[in-house]
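Working notes for the structure below.
What you see is the complex with one protein chain gone and the rest in place.
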Amino acid sequence: MIAQKEAPPAGPSGGAPQETFVLNLGPQHPAAHGVLRILMTMDGEWITRAEPVIGYIHRMHEKMGENRTWAKFLPNTSRIDYLSAMHYTHAFVGAVERAAKIEVPARAEYIRVITSELNRIASHMVWWGALLSDLGGLTPFLYAFDDRELILDLFEGICGARLTYCYYRFGGLCNDVDDDFLKGARAFVKHMPPRLKMYRDLVTDNIILRKRLTGIGPISADMCRRYGATGPVIRGAGVAYDVRKVEPYSAYPQFDFKIPVYPECDSMARYLVRMDEMEQSLRIVEQALDSLPAGPVMGKVPRVLKLPPGDYSYAVEAARGRFMVRIVSDGKDIPYRVRLRTPSFSNLSLFEEASRGMILPDALAMLGSLDLVIPDIDR
Amino acid sequence: MSAIVQNLLGPGWPWVRLLLYLAGIGAFVGANAAYLVLAERKIAGRIQRRPGPNEAGFGGWMQPFADVGKLFAKQMMIPPGTDRLLYCLAPLMVMAPPLICLTVIPYGENLVARNVDVGLLLVFSFGSINVMALMLAGWASRNKFAIISSARVVSQNVAYEIPMLLVVITLLMATGTLNLNEIVGQQGGWFWNWNFFRVWVNPLMPVTFVIFFICMLAETNRAPFDMAEAESELVAGAFTEYGGMGFGVFFMAEYANIVVGCSIATVLFFGGWQSPFVVLSGPVFGPLWFMVKLYALVFTVMWVRWTFPRTQFYNLLNLSWKILIPISLFTLLLTGAMMKLPLLLHHLF
Partner (left out) sequence: MTTIAAFKEVCTGFMSLLTGMRITLGQFFKPIITVQYPRQTLKMPARFRGHIRLVLDPETGKSRCTACKLCERACPSTCIAVDGAKLEGQKTKSVTDYRLNFTNCSLCGACVEACPFDAIEFSKEYNVVAFTRDAFDKMDLVQLLAARREAWTQNRPPEAPPAQLAPTPAPPPAAAPSPAGQPQTPA
């Protein structure tokens, strides 16, 4: 196997300067997952420099936050990273609740955990399918979507939307879950383990996939820290950093779950972290369903929400890493500033350094293992 | 029947026969290319738990016509800056080798266009031209993705010709002839006489077949070895700049090549037109058996494609140079030893 660290092959004899060319990957490229554009300076198939060009789907979410009331920004939160919309709404709602000191009923917190974890599984399934289709295997994508559909059906049943849920409200949830959801969630928890085993047999243990991911795209813990990469990327580098454990929020402290950590730093480690996370999420969902308290799902919220002046933040562990909302209030009903710290942006930033000297397909495999959502980068 | 026509035409008969075969092969390749695309989409659909194309015609059976109609309706565009001659030549070159190769394949006992004594040699020599065509297509397109693709194609095909030929030599040592019809003739009787099961010639015969199959996938640029057309890396590889029927011809050639490869595998390993159980053989059932075996292999090719992710380029080369070539060399030696050992023992004692 060609190690990544090896220098690109020398130029023609006589030490003439190596000829490089610029390959413009994207914004319309099958591996670009939307509209990511990467300017690659290539030496043959070797990347000497890969510069991500972002901003093609910039929608000014932060600016939009500054000119509408707190509640009106809620629909935006599910559109930043549409694959883990629940987490993003959770962070914004959490920040406002923290600022306005709104009590959230226990039932609402539990349901938030259940839906967040189901959303994490759904998001990882999309990643799994997309990674495999990046690697040229299209069938797993459909299998993953088959299972993801179950989650989306559940979400559609409780909040009416399949992707941009907008389910959480300041102080609770927009409506309570029904028996169908609880039954469906239980059925899903039972349904998944055999499917995960099938995923493992079909893909994880597959020699071709192992060869393509093992040892490819090393991202060290140090690099993660320098770029602020979080989520499965840093956990695949051997650091047990998970917001759910480090800065516990919502009802997470009440559940028993592990943070999967793999020290190999390569794409396979990141892959395995996510696969294990799906199992852990199922465990959390099961526990939360077992201990779901009764009661209201909406706390006491003032009719006109005005936050006391100050600077508040709330971080959640989104499917791609640490998502933090920082809000600055000047006492009005409109935020002074809404800052969104999105994980994909940091995770992409290290691509330039990590992909140096890599061969093109490996770089794309690594890009796939970072699990990027482009609107999350540009926001 | 054919004897009457033969007498009627007299000396002109060989020519008529050749023309008939050419027309037949052309139709065979065309129908295969069209309907294998549909079959592949249907198979992919079933594997992915969806029905596949089912709107055009009766359950999707008219889909190939719709596809071809669409491709023909498209504008033939030659992008500026391309090498026009080579750009136009490549689709022709890619289609010619499979057509030629099919002339020597025995579909039935007497159903072979040219019963050439060096049939196998002809197949492999023309089969290699395929690489040239893809390389030209990539090079003439003046596209960076296409250039990378053509570089990949060349090194991949060079790497996989070697184990493939070594495997074929192993078989030749067992059969002693290059005439494909004779090779099939030797595998008569029950199915254990097929080369695939002839472990007394070489206990590694199934392994030999697996190597042949892998090499065939690599030579035809099929997944998981579709380096040339790695759509998630190189957009469409060497065909990126082709549109309309230019692209369509490459697409057809891919399936024609699969048919050639699977035909060769059928002939070499699975007894061609021979019936597996003595009965139900003859001029009618022979071609039927051939088709059954051929399409079973074609199905396997598609099944493999829709199961695995694509290999990485250096893994592909590693597989060839570090695994397939040593094993095929070993089988070659083993076959040689097993064939000559009795002779040697006879001489010694």
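Letters A and B name the chains as they come in the text, with residue numbers starting at 1 for each one.
The rule is simple: a contact is a pair of C-beta atoms (placed from the backbone, for glycine too) under 8 Å apart; a residue touches a chain by one contact, two chains touch by 3 or more.
Small disclaimer: the values here were computed from a predicted structure and weren't measured.
Under the touch definition stated at the start, the shown chains contacted by the missing one in the entire complex are A, B.
From the options A:Tyr88, A:Phe170, A:Phe188 or A:Tyr271, the residue with contact to the chain not on display is A:Phe188. Within the set A:Met40, A:Val96, A:Ile208 or A:Val316, the residue that contacts the chain not displayed is A:Ile208.
Only one residue from A:Leu39, A:Ala71 or A:Ile259 touches the chain missing from this view: A:Ala71. Listed here are the chain A residues that touch the chain not shown: 68, 71-76, 79, 139, 143, 146-147, 149-150, 153-154, 156-161, 164, 166, 174-176, 178-180, 183-184, 187-188, 191, 198, 201-203, 205-208. In the full complex, chain B touches the hidden chain at residues 43, 45-51, 54, 210, 303-304, 306-308, 322-323.
Here is the rule we use: only the chains that are shown with their structure count from here on.
Between chain A and chain B the centroid-to-centroid distance comes to 44 Å (mean Cα coordinates, whole Å). The part of chain B that touches chain A in the complex is made up of residues 44, 47-50, 144-145, 148, 151-152, 223-224, 226, 230-233, 235, 306-315, 318.
Those residues of chain A lying in contact with chain B across their complex are 1-2, 21, 23, 29-31, 42, 44-45, 132-139, 142-143, 146, 202-203, 206, 208-209, 211-212, 359-362, 364-365.
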